[in-house]
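Note that one protein chain is taken out, while the other chains of the complex remain in position.
Chain IDs A and B follow the sequence of writing; residue 1 opens each chain.
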Amino acid sequence: MTYAVRSATVRFGDTLALDDVSLQVEPGSVVAVVGGDGAGKTTLLRSLVGKVQLARGEVNAPAPEGIGYMPATGGSWSSLSVAQNMDFVGGIYGLSGKALVSRRDQLLERASLGHSVDRLASQLSGGMRRKLGFSMAMLHDPALLVLDEPSTGVDPVSRVDLWRLVSEAAAAGAAVVMSTTYLDEAERAASLLALDSGRTLASGTLTDVLGSFGGAIARTASPRRRAWAWRRGREYHEYWPTALDVPFDAVAVTPDLEDVVVTLSMLKQHESELAS
Amino acid sequence: MNPAAAGAVHRPVLLAADRVSRKFGAFTAVDDVTLHVMPGEVVGLLGANGAGKTTLMRMLLGVLATTVGEVELFGDPPDRERRRRLGYTPQGLGLYDDLTVRENLAFSAQAYEVSPPELPEALRPVADRLIAEIPLGLQRQVAFLSALSHDPEVLVLDEPTSGVDALARATLWDTIREQAEKGVGVLVSTHNMAEAEQCDRLLLMSNARLVAQGSEADIIGSTTAVAVRTSAWARAFAALSAAGQPVMLAGRDVRVADADADQVRKVLADAGVTAEVTGVPATIEERMMALARAPEGP
Partner (left out) sequence: MRAMIVKEFRELRRDRRTLAMLIAMPLLLLVIFGYAANFKVSTVKAAVVGPQATQVAAALPSSFFDVTVTQPSDRQADAERMLQDRTVNVAIVTGRAPVLALVDGSNLFASQSIVSVLNKEGNKVSTQILFNPELKTSWVMVPAIIGLILTFIGTIVTSIGLVRERETGTLEQLAVMPIKPSTVILGKISPYFLVAAIDLSIITGLGMLLFGVPFNGNAFVFSLGAALFLFVVLGIGVFISTVSQTAGQAIQTAFLFTLPQILLSGVIFPLDSMAAGVRWIGYLLPLTYFTMISQGVMLRGASLGSLWLPFLVLAVMAAVVFLGATLRFRRDLAPGRRRHRSTVAVEPAAASTGGQARGAS
């Protein structure tokens, strides 16, 4: 049962938040939606769970009881404790008694929150709070798990923990869609979707995306065309339309996901500048 | 110490902390940290949330007193006048949501008694929009501009690229490095390990202490990882995770931080998974994971 959003277009007043964007996810895999602020990630995820109406396109998702959603704000209540947050969600989805307690404790253990059950959510660190939000979304064992920027602002160790939880959820059979600003998370996903201002920059598996990239990336200390170069470490990466254009004093490198996403963003910006 | 250095020109230290600690009641937020930032260098401050990074920064800025130890800004304890030569962006941007881009920059310029900076091309179309209405990437650019408006000699940036897309992040780092080339000293904290390669020097904090300093190799230290390559990656992952190993996915590879290759082989063998198991150098994240599991580790 593949869940998907097909050719979605969403408008908020005058703004085109999504323009003909498609996404699909299979059970047991993780799809990453990557892009910056304003790219349309949250709108896309909210369309998938049915909180946003599409102007055009269609959504194929399970019923609300089969969806677990974690909003970008984390989703936990500050003045409730960890256990109380979980109990509340459990109550909403009709879980109670021993079934609730055992599932709750199991999830909290996996999220390394077992020792903090009585701590207030407001007293948790950012990373721990996200893990709580994740556990809350997973509580009722949803078929589709949708996470909105679970790793933004989270420290590296907690990010790895979150990734581990996400991988475990997928391994247990859930279909997982998560949005992120971190490219390394997109690299690890089964497939990715890169958005920019509501439009698709690239989609598919990592191999597909890298493979379909037309153009060359060269590493150089002094870029020829500043507008098409960006810093990587001490030097720059510069985009050239073909391998033949690479100047002699630069070294061609195999493009990684960051190279591809940055280049596609630049190309898109250039296009809109030409159009206006 | 290098005898030649003794006679060398003593470059002015911009920011310094000497055995600085900070306690809040029984809780130690920063424990015995010594560091310095020189002109022209970009120093990256890494560490988990709660490791003490923001508390340390606040002490360096002089807005929080130290419990033990001295902090110096341009050679003397930080005070309001000295902070005129410093630029700071806090985690929360430090901008007023209900003022426009221009108004925010005007306020900051007036506070530092300089004229407001010229707007770069990217910000001109939104000059008169409220901060709350522009995307995060542009907001961060405004915050930067504000911090740079008074030509500071040192920059303290708290997670300046959080939540921002790849292109905007690259642009911000462009600005940081440009400033460093001009001679400005930069202390920047980040959660994005890819940005660590943009820094001249790194500082790793864990549990209130400074556990490593120097290059990426210095930070990783002797921590290693084990890479597992197998077609049955999901089963390998599940088996290792069940065995309590700090495991993560990198593409289709399974990596275990700070683990013993033989132990990994045993767990996989017990689970009936055939795989290629190799010891590899760890990443910075894996060093941090190792520290999280064993706080006193070197």
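Keep this in mind: a residue touches a chain if its C-beta (ideal position, glycine included) is under 8 Å from a C-beta of that chain, and two chains touch if they have at least 3 such contacts.
Owing to the predicted nature of the structure, the values given are computational and were not obtained by experimental measurement.
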- Filtering B:115, B:215 or B:231 for touch with the omitted chain leaves B:215
- Would you mind spotting which of B:29, B:45 or B:93 touches the chain that isn't drawn? B:93
- Hey, which chain B residues sit against the chain that's not shown? 1-2, 5, 8, 10-11, 13, 16-18, 31-36, 38, 41, 58, 61-66, 70, 72, 75-78, 80-81, 83-84, 86, 88, 90-97, 108, 111-113, 200-201, 209-215, 218, 298
- Residues of chain A (touch criterion as defined above) contacting the omitted chain: 77, 79-80, 84, 87-92, 120
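We adopt the following convention: only the chains that are shown with their structure count from here on.
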- Item | Centre-to-centre distance between chain B and chain A (centres being mean Cα positions), rounded to whole Å | 22
- Mind pulling up the chain B residues that touch chain A in the complex? 46-51, 135-137, 159, 162-168, 170-171, 173-174, 177, 191-194, 197-198, 234, 237-238, 241, 246-251, 257, 284-285, 288-289, 291-292
- Sites on chain A touched by chain B in the complex: 28, 35-39, 125-127, 149, 152-160, 163-164, 167-168, 171, 181-184, 187-188, 196, 206, 230-233, 258, 261-262, 265-266, 269
